[in-house]
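For this depiction, one protein chain was excluded, whereas all remaining protein chains were kept in their positions.
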Amino acid sequence: MTVEARVKLFNRICAGVLIAFALLWLTPLLWALDTALKPNAETTRTTWAVQDPNVQAFARILRDTDIVRWFGSSLFIATLTALGTVLTASLAAFALSRMRFRYRTLVFWFVLAGIMIPSQVLIVPQFREMDSFNLLNTFWAVSLPQIPTAVAVFIFKQFFDGLPRELQEVARLDGAGYLRIYGRIIMPLARPAVAAVVIFAFVTSWNDLLWPLLVLSNPDIMTMPVGLATVQGSFGIRYADTMASALLGAVPLVAVFLLFQRNIVEGIAGSGLKG
Amino acid sequence: MTAETAVRRTDASQTTEAPPREWGHGLPAAGFLTPFLLLYLLFIIGPALYGLTMSFFNTSAVKPGLNSFAGFGNYAEALQSSDFWSSLWHTFWFTILTTPPLIVLALVFALLADRVGRGRWFFRLAFFVPYILPSAVVALIWMWIYTPGLGLIEAALTKIGPTSPNWLGDPGWAMPSLAMTTLWWTLGFNFVLYLAGLQEIPRELYEASAMDGAGPWQQIRSITVPLLGRTTTLVAVLQVIASLKVFDQMYIMTSGGPDFATRSILQYVYDSGFTNFRIGYASAVSMLFFLVVLAVSALWFTLVRRGEKEL
Partner (left out) sequence: MALTRRALLGGSAAAAALGLAGCSGLTPGRDPGGTLDYWNLFGGGDGVRMTQMLDGYRATHPGIDLSAVTLAWGNPYYTKLSLATLGDKPPDVGIAHLTRAKTLISAGLLEELRPEDLARHGMQATNFSERPWQAGLVGGKAYAIPLDTHPFVMFYNTDVCAKAGLLDSSGALLPLDSPEKFTEAMRKAKDVTKGYGGVVAIDNDVATPWRIFQSLYAQLQGEVLADEGRKVVLDDAKGTQVLDFLQGLTKQNLVPGSIDYQGAIAVFANGQSGFYFQGEWEISTFQTAKLPFSMALFPNVFGGNRYAVQADSHTLVIPRRPGRDQAGLDRSLAFIRALLDQSKTWAEGGHVPAWVPLRDSPEYRAMTPQSNYAAAVEGASYDPEGWYSGSGSTYEIVMSAAIGSVLGNRSTPAAALSAMRSNLTSLAKTASPV
């Protein structure tokens, strides 16, 4: 065998192995879909064949649970959190990267220290705090503590540090204030960083379970993950319904992913490598 | 003093420079920093200090105020509690079970995908889509897959021969089962990081080594894997930190059972604080958990420092 043929064969084997694994990775989702398409009674036989495929399980979930409302809550909270994070973090990072002031290093280290505190460590005092602010069972209780994200400040600062100084100086000579430099020059250039932080904050907020589980105890305003985790017990052995609820819960983010596949993957790779 | 000179002075690296004398930018800077710092103080630093305080009191979830002073009582109780140590061990056990396969498999899949070249969107879809699913969705799907008597894995195993264990019901198997679910769920993240890392390796290196007669396997061993060292460190750290914070899978899939065999440290905090109303004790456990995370981070930091010196 020539070297070329050997390389070709090797590549073929690689492709084969990878495809096999990719299919294996897709199996749970396909199985969930398969189950959801069966009538509940048919799910007690472990087979891929569906005698009477139908979408009634999906219809039942949409009709009998508050899943649409949970979707709304999640969307609102995740959007609020993502926007709040981008705005506060980029403003702070701008000051830390582009402005001179006393105690700048101190402030920077103070913010950086926040990266070391896992948010989960704070659930107990934060709960008490929300209780005393009378904010329990509101969207604010979920969103506000998620907005100040030290990592996001760090990502923005890294990015701003990498932008050429001259841009700012020219603008400064033209008499532009800091707010204009931030809004008109720096932020438009920082689109990759914004994308990374938005995606990061949105997905984290959307998928968060522990915190909203604590502060949203009223099913009327639960987020999607909390709602799914809370009512799963009431499905009992109605496996088709359970799978339908899981898939409906998956749809929004999967749709977002398919639309913005490139940005999401690059954003995560980029922020991860920098962070 | 004009803005121009001030701006120019910032060009140098920021840490070594002496703080500037002038106050000129203090006010606008404060304006830019305030929204973040306000929320940061209110929802991160404040609670951190409040949590530290509560950890020294018998604070109850259903009573107002801090309640009676406990001194180091909560800490002593936690350190003497077998529940605390076993939940800490479960957390570590989960970390040990998930981290190596999540690194190795992600690397292997990324190497393969890099070599195959075509159809990358498909692989990205297959491996990455699980990662963006909410934990509740993942948990529901895998609970169904693990269901005794009806589950997909049991059916597949029975066809090949071996009898299937009770995945989530057997205390010995529950944690590996949760680890397997987590592997499926989060591998995509590492896969993407590795793919990005692979793209930064210059093609010329491969071409040069191919001229020297190196086969694909040798190239992977001598070029690719060593050059991915930084990515691997990053992946490992993110992985360990994420594993230490595990809660969702256990909460939904096993509620920490069977026999508490899968109760993680965070669930222990949740149980103590919100089911048993013992907020003060739960705060003490949180603080101990924080120390563990700090220790792990510090360990990583030292390792990275040493690694960078060698490079």
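Order as written gives the chain letters A and B; numbering starts at 1 within each chain.
Here, contacts are C-beta pairs under 8 Å (C-beta built on N, C-alpha and C of every residue); 3 or more make two chains touch, one makes a residue touch a chain.
Note that the coordinates shown come from a computational prediction; the quantities given were computed from them, not determined experimentally.
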Left-out chain, listing which of the shown chains it touches: A, B
Sole contact to the chain not displayed, among A:Val7, A:Leu136 or A:Leu163: A:Leu136
Among B:Ser135, B:Asn166 or B:Ser264, the residue in touch with the chain that has been omitted: B:Asn166
Identified contact with the non-displayed chain, of A:Ala32, A:Val215, A:Ala250 or A:Val265: A:Val215
Chain not shown: contacting residue from B:Gly31, B:Pro100, B:Gly117 or B:Gly149: B:Gly149
Positions on chain A where the hidden chain makes contact: 62-63, 66, 68, 130-131, 134, 136-137, 214-215, 217-220, 229-237
Contact set of chain B toward the excluded chain (per top definition): 58, 60-63, 77, 81-83, 147-149, 166, 168-171, 174, 254-255, 257-260, 271, 274-279
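Note that only the chains that are shown with their structure count from here on.
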Of all residues in chain A, those that touch chain B in their complex: 3, 6-7, 10-11, 14-15, 17-18, 21-23, 25-29, 31-32, 35, 43-44, 46, 84, 87-89, 91-92, 94-96, 98-105, 107-108, 111, 114, 116-118, 120-129, 144-145, 147-148, 150, 153, 165, 168-169, 172-173, 177-178, 182, 203, 206-207, 209-210, 213-214, 224-226, 228-229, 232, 239, 242-243, 245-247, 249-250, 253-254, 256-257, 261, 264-266, 268-270, 272-273
Chain B - residues contacting chain A, complex: 3-4, 6-11, 14-15, 19-20, 22-26, 28-30, 32-33, 35-37, 39-40, 42-48, 50-51, 54, 59, 109, 112-113, 115-116, 121-130, 132-137, 139-142, 144-145, 147, 150-152, 154-155, 184, 187, 189, 192-193, 195-197, 213, 215-217, 231, 234, 238, 241, 244-245, 247-248, 251-252, 266, 269-270, 273-274, 279, 282-283, 286-287, 289-290, 293-294, 297
